[in-house]
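Quick one: structure below, then a few questions.
Note that this complex is displayed minus one protein chain, with the remaining chains in position.
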Amino acid sequence: MVKIEVHKFSAWFGANRVLRDMEMEIFKHEILSIIGPSNSGKTTFLRTLNRLNDLNPYFRMDGMVELERQDVRSIDVEALRRRVGMVFALPLPLPLSIFENVAYGVRMHGEKDKKKIASKVEESLKQGYLWEEVKDRLDESAFKLSGGQQQRLCIARTLAVEPEVILFDEPCSGLDPISTAKVEDAMVQLKEKYTIVLVTNNVKQAARVGDRTAFFLGGELIELDKTDKIFTAPHDKRTDGYIRGKFG
Amino acid sequence: MRKIKEFMIENLIFICGMASIFFVVLIFLFLLKEGLALFNIESPLKFLFGKSWYPISEPPQLGIFPLILGSLLVTAGAAIISIPIGVGCAIYIAEIAPVKTKEVLKAGVELLAAIPSVVLGFIGMVTLVPFVKTVFHLPTGLTALSGSIMLAFMAMPTIVTIAEDALYSVPKTYKEGALALGATHWQTIWRVMLPAASSGILAAVMLGIGRVIGETMAVMMITGNAAVIPHSILVPVRTLTATIAAEMGEAVVGSEHYFALFAIGIVLFIISFAINVTADLFLHKRQ
Partner (left out) sequence: MRNPHRTQNIAFFFLFLATLLIVVPVGMIVVIIIQKGLPAINWQFLTDIPRQGMRAGGIFPAIVGTLYLVTGAIVFALPIGLLAAIYLSEYSKDNILNRLIKLAIVNLAGVPSVVYGLFGLALFVIFFKFGASILAGSLTLGIMILPIIITSSREALESVPQSFREVSLSLGASKWQTIRHIVLPNAIPGILTGTILGLGRAAGETAPILFTVAAFYLPQLPKSVFDQAMALPYHLYVISTQVPNVDEKIRYGTALVLLTLVLFMNLVAIIIRYKFRKKKKW
C-alpha cells in the first residue's frame, strides 16, 4: 500500500537546486530511513512532506508529491500537517507545561472538552513511553525534563494530533545512547499504527530500525531498497562508500 | 468559522501594518492643507528668504530667514559640542569600559534620553543661562550658545546609542586581526574599528542633528526668542520650532500668521524627512 508517492520532484531555494528528479514511494506502516551526508537534501525532502518548507519565501518545488493520491499542495495546509506530524532534530518543547505541550495540538484543532483532552494527553504520553516518568508532574515546565524525556514528549505531542505519517528529522542527534534506544523503541512500536519517515545521520540507526533505507547524495536519490540489502549488497558504489565510511 | 475569524484578524493586522505609512502621509497632507494657503499670498522665495518676521504687523511680514538662521546656528553649535563628545563616549563604552562600568554608563545615557525636554529647558534656565551671562558679561544669558549647549545634551544619547551599536556590530575578526598584527588597542580603534563603523556613526550623527533641529521646548526656554538675524552665538535667537510653539496659541485660525506657522511645519517636516531617509540609507549600507 503506497502512502506517499513522489514523482519527478525537484526543489530549489532561490536559484540553488537542492533536490533533483526524485522518484519514491513510501508504504504504509513501514519505517523508511533516509541517510546521506549533510546538505544532501534529506531535511528539505522531509519538510516538503508537511510543507514546512513553505515558511521559506525562497522555496520552490516542481513535480508531484502525493499523500494518498492527493497532491500535498492541494490539501489544506493545516489539515496536511495534522495528518503528517513531525519530530525535530533537537528536542523542542514549547514554553508550556508538560501537559499543555501535549494538549496544544488537540486544543488548536478545536477540542474544548477538558476530559477528552486529558485522556488524549495520557494516552499519547503512554504511547511515547513517558507517562510513568511524568504523570505526577504534568504541570511542570517541559524545560525541566531531561533531553531524552523532552524528545519523547515531542513524540507524544505529535501523536496527540493523531497523524497518519510521522516525520523524524534526526530525532536522536542530541541524545545519549540510552535515550536514543528509548526513542528507537518507540519508533518501532509506532509503525504498527503509523507510517514513519526517518532522516538520520546515524547509519547504524538506519540499520537498526529501518524497513527500507534511501541514500541521498547531493540532492539526488541514489538508491532505495530493503535495509539489509542496502547494508550488505548495495547496487551503487557511492552508497557502499558512504556506509563503509560511516562504519569505518 | 474559525477560518473567517482568522481571515478578519489577518486583514486587521495588515491594515495596522500600513498604519505608519498612513500616518506619515496624513501628517504631511494636513500640514500641506493648512500651510500651502500661505503661498496664495506670499511667494515661497519671499517666505524662505524674507529677512523680517513680524507676523502681527499690518501687513504681516512673514520671512523666516532669521528663524532658519537661528535654527542653523543653534544646531551647528550643538553639533560641534555633541559629535566629538558623543562619538568619544560611544567608543569608550563600546571598546574601553569594563563590562560593569559599561552597564552603568549605558544606563546613564538612557537616563539622559528619558529626561523630558521641558525639564532640561528648566534646568538650563536656572543653571546654564545665568552662568553664560556672567562668564561672557552679557545683558542676558538667553543666547544661541546656551541653546546649543543644552541641545547638545539632547543629541548625545542618540549619537552614543547608535554609534555604539555601529561599533559593536563590526565583526570581531577585524579587531582580532589588527591586534594580532601588533597594533595597539587605540591604533586598532582608530584605523580599523572607526572606518568599519563609519557609515553607522555618520547615521548616528545625522539622527542626533535631526533630534536637535526638531527640538522645541528647551530651545524655546533658553534661546531668548529674538526673531532677528543673529551675528554672533552670544545673542538671543529664535528657531523654527520655537516660533511655532510660541505663536500658534495666539494665531487666529485661517489667518496669514496661522498659514505661515504651518508652512514652517512643512519646512521642518521636509528637513526631518530628508535627514531620516539619508540616515536610514547609511544604516542599511552597513548591513
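Residue numbering begins at 1 within each chain, and the chains themselves are lettered A and B in the order written.
What we mean here is this: a contact is a pair of C-beta atoms (placed from the backbone, for glycine too) under 8 Å apart; a residue touches a chain by one contact, two chains touch by 3 or more.
This structure is a prediction, so every number in the text was calculated from the model and none was measured.
Engineer: Please identify which residue in B:P84, B:P130 or B:P195 touches the non-displayed chain.
Structural biologist: If we include the chain that is not displayed, B:P84 is the one touching it.
Engineer: Can you say which of A:G36, A:G85, A:G148 or A:P171 touches the chain missing from this structure?
Structural biologist: Of these options, the touching residue for the absent chain is A:G85.
Engineer: May I ask which residue of B:L26, B:V135 or B:A180 touches the chain that does not appear here?
Structural biologist: For the chain that is not drawn, the touching residue is B:L26.
Engineer: Which residue, B:L38, B:M156 or B:V205, contacts the hidden chain when the whole complex is considered?
Structural biologist: Final answer for the missing-chain contact: B:M156.
Engineer: Tell me, which residues in subunit B touch the chain that this view leaves out?
Structural biologist: 2, 6, 9-10, 12-21, 23-24, 26-27, 30-31, 33-34, 84-89, 91-93, 96-97, 105, 107-112, 114-123, 125-127, 153, 156, 160, 184-187, 189-190, 207, 210, 213-217, 220-221, 241, 244-245, 248-249, 253, 261-262, 265, 268-269, 272-273, 275-277, 279-280
Engineer: Mind listing the subunit A residues that contact the chain we can't see here?
Structural biologist: Touching the chain left out of view, subunit A contributes residues 50, 52, 55, 57, 78-79, 81-82, 85-86, 88, 90, 92, 94-95, 104-105, 108-109, 141, 143, 154, 157-158, 161.
Quick note on the criterion: only the chains that are shown with their structure count from here on.
Engineer: Counting only Cα atoms for the centres, state how far subunit A is from subunit B in Å.
Structural biologist: Roughly 55 Å, centre to centre.
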